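Just one protein chain is left out here, and the rest sit where they should.
Going by the order they are written in, the chains are A and B; count residues from 1 in each one.
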Amino acid sequence: MGNGRLFTVRGMGPVLIVAFLLGGGAALAADPTGAATLKADPGLPVDYVWVLVCGFLVMFMQAGFALVEAGFCRSKNATNLLTKNLMDFVVGSLAFWALGYALITGTDWKGLLGTSGFFLAGEGYDVGNYLSFFWQMVFAATAATIVSGAVAERIKFQAYLLYSVAITAFIYPVYAHWVWGGGWLSKLPFGLGHLDFAGSGVVHAVGGLVGLAGAIVLGPRFGKFDRNGKPRAIPGHNIPLAALGVFILWFGWYGFNPGSTFSAHHLRISVIAVNTTLAASAASLTALLLVLAKTKKFDLGMALNGVLAGLVAITAPCAWVESWAAVLIGVIAGIILVAGVYFLEAIGVDDPVGAVPVHGFNGLWGLIAVGLFADGTYGNYSIQPPFVKGLFYGGGAGQLVAQLIGAGVLFVWAFGMGLLLFKVLDALIGIRVSPREEIQGLDLFEHGTPAYPEFYTVRR
Amino acid sequence: MGNGRLFTVRGMGPVLIVAFLLGGGAALAADPTGAATLKADPGLPVDYVWVLVCGFLVMFMQAGFALVEAGFCRSKNATNLLTKNLMDFVVGSLAFWALGYALITGTDWKGLLGTSGFFLAGEGYDVGNYLSFFWQMVFAATAATIVSGAVAERIKFQAYLLYSVAITAFIYPVYAHWVWGGGWLSKLPFGLGHLDFAGSGVVHAVGGLVGLAGAIVLGPRFGKFDRNGKPRAIPGHNIPLAALGVFILWFGWYGFNPGSTFSAHHLRISVIAVNTTLAASAASLTALLLVLAKTKKFDLGMALNGVLAGLVAITAPCAWVESWAAVLIGVIAGIILVAGVYFLEAIGVDDPVGAVPVHGFNGLWGLIAVGLFADGTYGNYSIQPPFVKGLFYGGGAGQLVAQLIGAGVLFVWAFGMGLLLFKVLDALIGIRVSPREEIQGLDLFEHGTPAYPEFYTVRR
Partner (left out) sequence: MGNGRLFTVRGMGPVLIVAFLLGGGAALAADPTGAATLKADPGLPVDYVWVLVCGFLVMFMQAGFALVEAGFCRSKNATNLLTKNLMDFVVGSLAFWALGYALITGTDWKGLLGTSGFFLAGEGYDVGNYLSFFWQMVFAATAATIVSGAVAERIKFQAYLLYSVAITAFIYPVYAHWVWGGGWLSKLPFGLGHLDFAGSGVVHAVGGLVGLAGAIVLGPRFGKFDRNGKPRAIPGHNIPLAALGVFILWFGWYGFNPGSTFSAHHLRISVIAVNTTLAASAASLTALLLVLAKTKKFDLGMALNGVLAGLVAITAPCAWVESWAAVLIGVIAGIILVAGVYFLEAIGVDDPVGAVPVHGFNGLWGLIAVGLFADGTYGNYSIQPPFVKGLFYGGGAGQLVAQLIGAGVLFVWAFGMGLLLFKVLDALIGIRVSPREEIQGLDLFEHGTPAYPEFYTVRR
């Protein structure tokens, strides 16, 4: 249990352990006031400030996802996409409070899931536990909202609400427990166990692969493929919105990655911030140049998704690599993005905003990159040895093996649970809107609110 | 004076008191450099970082208000709404610097208002006092900008400028002195005196009820009610803008509420952040479901305003309650919102963006909630006893009585001063634009700048 990221807040150990292991033979009571916790470690305020401010930035990423998806889709579905992106956070935060958080951080049951701490009740009323909950909640909500893009413009809103509960209450928390809650993947006997610093896998690949399942079960939008199966571009209706969304996501990612130390006493946060930036830039430039070579145009959409691809890929390794490796990880992320977009179109999958290559494929790449580039300067959420070492720094293949196992398990779990969930929902209530609704737009049918009632628009 | 929130910064006491009680028999001089203040308490940097970063987030809420109001109104008035939201901060910060801040925090005169510290001059040139000013300023500007929505699409810009001065220089500061500046409401002999942690009342209800007065004095927009007085929907012109505005407000609220400890040494900030989130989510879901039951549509506008309603309601109690209470407070906030919107329409008041139910009614609800749900784990901006206890936690009715008195006084002051102000302005310069200007839109008449000069729009 000692290697779970949730237990690593400097000096918070005793108090937190009490809070998490509710019902265990706790020596210290929960501390809702915070006075005893402060007294036990007077250096905690800067850690709380760091974690909370970073958490606020992660929450703000919800706005970024909303704008990217709305901007890259058609105006007739903009209200629908905004509503989905709002309500997955609304419903997700409540479901995670009731159930999900306990599954990640509660008393471990056979390495599979946590079994205590529902509703933050009882001993859960503790400043350290609330801090941990806040952080975990904004991460769970990020995983949830990624899927929205892959299933855009054709899923029933009601089905999306139910999906939001399922991912934040169960699918995400179980896998997060395996990696971050002291579960079995964190204890693999290779390297330091499976590692995922800020969630390339736990958050992004889980979201991206559940999204892939959703896109497959739903089938493509009308008009995405012609009679011969040739893909057609469906341009986004508001590029400034999408661009702003990416800027907001980039900004928020500075909370996501550096904040994942869960401690400001790890001055390594500066390295994480730099790596995050350079990987994003390298991936964006790579994607721009690849498409330029093919089309002779400077494609903003691909450059924007390139930023996101680089950010996703660096999310797992950001704490363990140095700057040149961040750049290289980004370059490869850009290649994976472009190849992934073409690959999905080639196999007939319609992912309207590119969520699967960005979050799914690059999330898996980020996990693997840890096993290659980790340079032995930072530990498992620790500035004390043992440090994480990958193949290229003399660490042998151990860490890489742990990363590959984790990536494989993730794929099976997320894609499998995604298929199961959307198939079951489809059988129960139907998940795709009617053809008439799809053609006229979901905004009027589901929400009664057109996004731009005063503007003349072309119907696409 | 010891129970005013302005004097509670850990360890800043001596220096701050000097700064505030300008002209008093101060033993320490003001410290514009900050070196002496740091030496007196080496733990202050993290408190300064916390208060400033949270204050930056609160300032950013101005953008949120601007977008919500512009998005929920018609395109012909978008420039006007943006200009109002910009200039109320511009004018308001200057007026608050000259006058308002001194009325809140200056030497107390009979519990009614402060009388010193104008222009941050003389002994006011002190790092602690500037910190306090920055915080109070962004709060005053929030109260000011709330009104803009209630009086939207028909008020003269000149009148709005004068109103902005009046609220930031006088109406808001006087009431804030009563609650936060050591004034008479803070000393009520019930419970721990009237309490309002982050300003459900002081900021939001004051803004919302001055806005109600403005909406009444102005009368409804042309077309809002038909000949039989039946309300008609006037849809917002740009829903993505409005949604982004709500996301920004939610993000900024994490500065507003947790930052109101004015100290990072209160680790209770984690509890505040969680409560803030859960109340917002609960209110939004409640509002969505209530409207769904009535209209069979998933109404994004109501879900967005639901978020704000929950945020406003939890603002007063956020530091004193636990998570289940935050959820319940949010559920009730969602009900109040929906009922309030229908109530205002029923009595013929036109509040274009729902500012009155969101900020006014739910601000009052937040004050009352303190008296019901405060659970005895946090004090009056203090982690030391006495702790605040409400009716449901064995605290008796004392705190509830103090809250009801404060809410009643607030209603009389804010609504009364609002009526007085707008009536006087109307008599002096007229506050409503001409019918021709209202129909053609304020953008061209007042500002000469259409918001979207290249787009074809329907005139509504």
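The working rule: contacts are C-beta pairs under 8 Å (C-beta built on N, C-alpha and C of every residue); 3 or more make two chains touch, one makes a residue touch a chain.
Predicted model, so just to flag it, every value in this text is computed and none were measured.
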{"item": "Full-complex contact with the absent chain, from A:Ala36, A:Ile239 or A:Ile405", "value": "A:Ile239"}
{"item": "Hidden-chain contact residue, picked from the options A:Ser164, A:Ser186, A:Ser260 or A:Ser284", "value": "A:Ser284"}
{"item": "Chain not shown: contacting residue from A:Gly149, A:Pro258 or A:Pro317", "value": "A:Pro258"}
{"item": "Residue, one of A:Trp109, A:Phe222 or A:Trp324, that touches the chain absent here", "value": "A:Trp324"}
{"item": "Touching residues on subunit B - with respect to the absent chain", "value": "32-35, 37-38, 42, 44-46, 48-49, 52-53, 55-56, 59-60, 62-63, 66-67, 70-71, 78-79, 82-83, 86-87, 89-91, 93-94, 97, 119-121, 125, 127-128, 130-131, 133-134, 137, 157, 238, 241, 244, 446-456"}
{"item": "Residue numbers in subunit A that touch the chain omitted from display", "value": "43, 46-47, 49-50, 53, 57, 74-75, 235-240, 243-244, 246-248, 250-251, 254-255, 258, 264-271, 273-274, 277-278, 280-282, 284-285, 288, 295, 297-301, 303-304, 307, 322-324, 327, 375, 377-378, 383-384, 387, 452, 455-458, 460"}
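We take it that only the chains that are shown with their structure count from here on.
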{"item": "Whole-Å gap separating subunit A and subunit B, where each centre is the average of the chain's CA atoms", "value": "33"}
